[in-house]
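Mind having a look at this structure? Questions to follow.
Apart from one protein chain that is not included, each protein chain of the complex appears where it belongs.
First chain written, first letter: the chains are A, B and C, and each begins at residue 1.
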Amino acid sequence: MSQNQIFRKLEKIRALATDVDGVLTNGAVYYGPEGERLKRFYIRDGMGFERLRNAGYKVVVITGENSELVHRRMEKLLVEHYFPGAKDKYSLLVNWCREQRLDPSELAYLGDDVNDISAMQMCGFKACPSDAFHQIRTLVDYVCHRPGGLGAFREVAELMLAHGPFRL
Amino acid sequence: MSQNQIFRKLEKIRALATDVDGVLTNGAVYYGPEGERLKRFYIRDGMGFERLRNAGYKVVVITGENSELVHRRMEKLLVEHYFPGAKDKYSLLVNWCREQRLDPSELAYLGDDVNDISAMQMCGFKACPSDAFHQIRTLVDYVCHRPGGLGAFREVAELMLAHGPFRL
Amino acid sequence: MSQNQIFRKLEKIRALATDVDGVLTNGAVYYGPEGERLKRFYIRDGMGFERLRNAGYKVVVITGENSELVHRRMEKLLVEHYFPGAKDKYSLLVNWCREQRLDPSELAYLGDDVNDISAMQMCGFKACPSDAFHQIRTLVDYVCHRPGGLGAFREVAELMLAHGPFRL
Partner (left out) sequence: MSQNQIFRKLEKIRALATDVDGVLTNGAVYYGPEGERLKRFYIRDGMGFERLRNAGYKVVVITGENSELVHRRMEKLLVEHYFPGAKDKYSLLVNWCREQRLDPSELAYLGDDVNDISAMQMCGFKACPSDAFHQIRTLVDYVCHRPGGLGAFREVAELMLAHGPFRL
């Protein structure tokens, strides 16, 4: 897809939906004797959340996992639309768009693995981290230069801020 | 080994045996004042376990270490055949194959260091992460593009799913 | 900027101001069920703090975050001038320079993201880690070879020690 086509798609985007593991994190999950213990987030992605919110974009976070520690990160990032334990991301996002009076063509999606495909395919702008699962990389409009948990989210956020309807 | 030879070997594979440290993890072990504290796993490898199981493959996890935290990860991944503290991986795997009525030629093996060699050599398909110990890389049928703890397991899983007898 | 211009700027530098996240760390923040749990620092950067102090340089650490764990690291590094929760880094640094009887042209600044820009621009020598946000990389006098949390701080420290007014 040419840069111009990408910019044209971004002109309509008013919200960003993102997965957690492999997108906001590097896909790593640290186990201790008590089980899942830590996940690694990225401070510059956090600034992306702040900048999108300040500009007027909505951000929705959807994940198949349900992890207390991700709740804590979402609180820190002031994320209002957080859906853990989402087994059917597609239906969930259809409903969310209806509630928010958004058309899926106004929604960008950032995902990295096969369980993102059906939700991703209805969205107006599809992106993935540089290290996404290969099947995803062939489906998206935009493959980030940055990998998951190391700036992929911020990269999409800055693209939206530079070319979308809301600017800082 | 040519791609065709690899595909032909995979046609017979019905189970995957894997090491833990350096394969399901990046080989890192995090110590705190209380001793071994954390190991790092990879969420996309977890999806590989789920997809292999759904397709009908058996997965067996064999490691020389005996770490409570690995137990927790195995529980999360619903691994039925987990053998910690395995000092003689070869004999253990011979017995396991007999119990499961599998011929070693139907078993794939994913390992990264010298203590995997004897068990690995009897198996029908031998693979290692991209960052395996050099002696292992010269022995295997397939060197993954991905390193340990960053998708090597998923890569072998997807090869099996694409070319093996059981498919999703 | 030519190497000679860089050396000439360094001849006047008597103090170094640095951000924390993405500079002294790799930008990662590890969350556990209790919230923010860990950040990752670099032992060779620690030696940079020691060597700058021994040579007679002042180091000031300024960050928008306010994290107990960063306090602990600052204590270990014997940092006297530590300002957490700094929302307006520019004003804070203006005041600090006045107190220390330093002209901003005698101050080097090491930062990585947009909230460093205004403070950075008044300083006599501006540097960023190799993986800084792209907008910062275009503003600075010197882009480090090393990324944040992996030696960027040490690299600037050694430049100052080799070309500044105070030498070991």
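In the analysis below, contacts are C-beta pairs under 8 Å (C-beta built on N, C-alpha and C of every residue); 3 or more make two chains touch, one makes a residue touch a chain.
Given the structure is predicted, the values throughout are model-derived calculations rather than measurements.
*Asks:* Based on the whole assembly, the unshown chain contacts which displayed chains?
*Replies:* Per the contact definition above, the missing chain touches B, C.
*Asks:* If I consider the whole complex, including the chain that's not displayed, which of B:6, B:28, B:122 or B:143 touches that chain?
*Replies:* Counting the whole complex, the residue in contact with the absent chain is B:28.
*Asks:* Going by the touch rule given at the top, which residues of chain B touch the chain that is not shown?
*Replies:* For chain B, the residues touching the absent chain are 21-22, 25, 27-38, 65, 112-115, 133.
*Asks:* I need the residue numbers on chain C that touch the omitted chain, in ascending order.
*Replies:* 30, 37-44, 46-47, 68-70, 72-73, 75-76, 149-150, 154
We adopt the following convention: only the chains that are shown with their structure count from here on.
*Asks:* When you draw the chains as points and link the ones that touch, which shape shows up: line, ring, star, complete, or other?
*Replies:* Chain contacts: open path, no cycle.
*Asks:* Between copies chain A and chain C, are the contact residues mostly the same numbers or mostly different, with half as the line?
*Replies:* Different: when the shared numbers are divided by all numbers used, the fraction is under half.
*Asks:* If you average the Cα atoms of chain A and of chain C to get two centres, how far apart are those centres in Å?
*Replies:* Roughly 31 Å separates the two chain centres.
*Asks:* Taking each chain's centre as the mean of its CA atoms, how far is chain B from chain C in angstrom?
*Replies:* Centre separation, chain B to chain C: 44 Å.
*Asks:* Counting only residues that touch at least 2 other chains, which ones in chain C make the list?
*Replies:* Residues of chain C never touch two or more of the other chains.
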